[in-house]
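Here's the structure we're looking at; comments come further down.
Missing here: one protein chain of the complex. Every other protein chain is in place.
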Amino acid sequence: MTYEQIPLKIASLASLDSGLFDKDVLLSWQLSDAAMRAILLAAELIEDLTRNGISTRLFDNGLGLSIFRDKSTRTRYAFCAACNLLGLATEELDESTSQVSHGETVRETATMIGFLTEVVGIRDDMFLGEGYRFQQEMASSIEDSFRAGVLMQRASVVNLQSDLDHPTQSLADLRHLAVHFGGLERLRGKKLAMTWAYSPSYGKPLSVPQGIIALMPRLGIDVVLAHPPGYDLVPETLEQARCFAAAGGGSFTVASSMTEAFCDADIVYPKSWAPMSVMQRRTDLLRAGDKAGLVALEREALENNARFKDWECTDALMAKTHDGSALYMHCLPADVSGVSCAAGEVSASVFDRVRYDTYREASYKPFVIAAMILATRFRDPAAVLDRCVQVSPSRRHG
Amino acid sequence: MTYEQIPLKIASLASLDSGLFDKDVLLSWQLSDAAMRAILLAAELIEDLTRNGISTRLFDNGLGLSIFRDKSTRTRYAFCAACNLLGLATEELDESTSQVSHGETVRETATMIGFLTEVVGIRDDMFLGEGYRFQQEMASSIEDSFRAGVLMQRASVVNLQSDLDHPTQSLADLRHLAVHFGGLERLRGKKLAMTWAYSPSYGKPLSVPQGIIALMPRLGIDVVLAHPPGYDLVPETLEQARCFAAAGGGSFTVASSMTEAFCDADIVYPKSWAPMSVMQRRTDLLRAGDKAGLVALEREALENNARFKDWECTDALMAKTHDGSALYMHCLPADVSGVSCAAGEVSASVFDRVRYDTYREASYKPFVIAAMILATRFRDPAAVLDRCVQVSPSRRHG
Partner (left out) sequence: MTYEQIPLKIASLASLDSGLFDKDVLLSWQLSDAAMRAILLAAELIEDLTRNGISTRLFDNGLGLSIFRDKSTRTRYAFCAACNLLGLATEELDESTSQVSHGETVRETATMIGFLTEVVGIRDDMFLGEGYRFQQEMASSIEDSFRAGVLMQRASVVNLQSDLDHPTQSLADLRHLAVHFGGLERLRGKKLAMTWAYSPSYGKPLSVPQGIIALMPRLGIDVVLAHPPGYDLVPETLEQARCFAAAGGGSFTVASSMTEAFCDADIVYPKSWAPMSVMQRRTDLLRAGDKAGLVALEREALENNARFKDWECTDALMAKTHDGSALYMHCLPADVSGVSCAAGEVSASVFDRVRYDTYREASYKPFVIAAMILATRFRDPAAVLDRCVQVSPSRRHG
């Protein structure tokens, strides 16, 4: 099975110059093509090695630090699993006791927690205009202290979801597509419908749809975005989508209905998000500590959502996709109508059929995060993986 | 000392077919005799190896996940220590952020946290009819996703205390008995008094007495259960006690007073628990969110408890045991009269004498949990322990 292909894949990885050593992974659109492909291939290799019982414990010690400014079970687990795959212990920075905010405090904290740290994973997706800025500030503070000789190593910052992008999700999704369709090359000319879907909750981050539309056109995929009026994404991300479509041979278009987007689609990604304008007002109200305003905004936003309850992924809609058998994608958890809520993003009938597909989609995330750590922490990732194969017979399941 | 006996013990372990590989440890009465003995012997071996400075780090990486639905310091530590003994990093699933409840949510969460997980330890002992059900649901969800090819390995679920059983406690207790009396065979015909004892608190789980009465008769022990009227245990567990007594050559009887139970006993286990009926009403009130009802129930239950303040393990009672020197057992922490409370389960005079016995009893738990992980995660536990002896000279205390 996969074992025989490992040396060839390692050789391929060796031919890719990701340029990521001692750098960060903050936005997928900052990655060169080689970097993107190196992460995907390294994720595949780390998974192959793990399946074949070959340990990828590259670090004898070292720390992976996480900062979660929003709730998380799955990504927290995936980060922990990724660090563990490579031999890093994880520690979470509890901000309730540390007050990392901005400016000097960030610079100091970044240094204090950076002395023996290899990677800092950050989720900060609640405030438009904040998450990416904070991640960038942590990264440049670490860089400064490294250059000043205070830090003996330059920990990498990995974006575990920001206001702009969710690269560990979008790259895991791309791994899933590559496996499903038989290779990255096979994705050229496929149609992907990234659509809004109804949810009885509000305030869901924009990072997943933004990450998908910005990444997928690079692979020659024809991406169609559809959402109700007003549910706009951050303009910068649409701009990225258009640029990459032009460069990568795919296309990026906007449709006005789920039906139009689903029509003949090979892949559908129906998912709720909050309108950019709501997120912006919410950020302002939170800053002002305006509780009454927040309650009012929530009511208004939910009422507005409710006007679009028909944005639900149903059997009838799925039937309109290519051969009626488009691949359904979701970052999970999904709002399943009649299961987790009265009416939601997807009908129970559709979700029942695709459940294991979505689980499989999620399964790539630990390996993608591990690949990002590998790419940013080692000058020659191919060489270190090759050494794993040579010297590291697994001690597991003997 | 123990070092010379290790190869013989490994050979004994090799002769036991536990049938536990890729299975769970939820209830001791689901374990075959071979499985029970394999866990005990593996626990002994892991302790022997550790004492002799031989590393039992069987995993190069991998995760042990815990879910605690009730407070815990000792079991949390024991699970962490057990995982660490074998090379697993631990991560706790924080349900305040993840809402694992029932049905699809459990199935999904079990999968999302199962990708690179070897063992999931769960404490869920507060609600009658809930704990075992939840553990079973987690286990079958993992099994399903493993069979569907979504999980590359089949994490085992280990019961760290449920509404029905507390197998890591009862098996650690059995290890303690075997060490104290000089072997499992020596336990045949010994009399064990599992009795209720007074405590100024209410709502203590039933799992310890239930686990003890269901497990000990299998070893040919004569188990006597005693409690005040109304402090009944879950009937299923009494049924198990009777069956195992018949099969194992021990006996299971019910006495109506502490004195009767203590009379000529070789082992006494005086411990408070809540009546099954109180636990059931509490569960209903908690579900209904009936705070006034809960306050009333607590008052009623404490008043009822107070009628049985004479159920205290005293010197006078201890004097009635076999040669006046029965082994005192407790899962800790004990309510010691005049120390941790005005009146409690045991007098200060008795507890002062037996304190280190109870500490020793507790000391087996990390090794028993490690043995459960070993038995469920490796096809041939004897072979992997043998390899530890061959290849793994400790790097400690050089």
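Each chain gets a letter, A and B, in the order it is written, and its residues are counted from 1.
Note that in this section a residue touches a chain if its C-beta (ideal position, glycine included) is under 8 Å from a C-beta of that chain, and two chains touch if they have at least 3 such contacts.
This one's a predicted model, so the numbers in the text were calculated from it and none came from an experiment.
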### Query
Of the residues A:G62, A:G131, A:P167 or A:P217, which one touches the chain left out of the display?
A:G62
### Query
What chain A residues would touch the chain not displayed?
58-63, 89, 91, 93-94, 97-98, 103-105, 108-109, 111-113, 115-117, 145, 148, 150-152, 377-380, 383-384, 387
## Note on the structure
Residue list for chain B contacting the dropped chain reads 50-51, 55-57, 71-74, 77-78, 80-81, 84-87, 89-90, 332-333, 336, 339-340, 356, 359-360, 362-363, 366, 392, 394-398
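By definition in this document, only the chains that are shown with their structure count from here on.
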### Task
Could you grab the centroid distance between chain A and chain B? Build each centroid from C-alpha atoms only and quote it in angstrom.
41
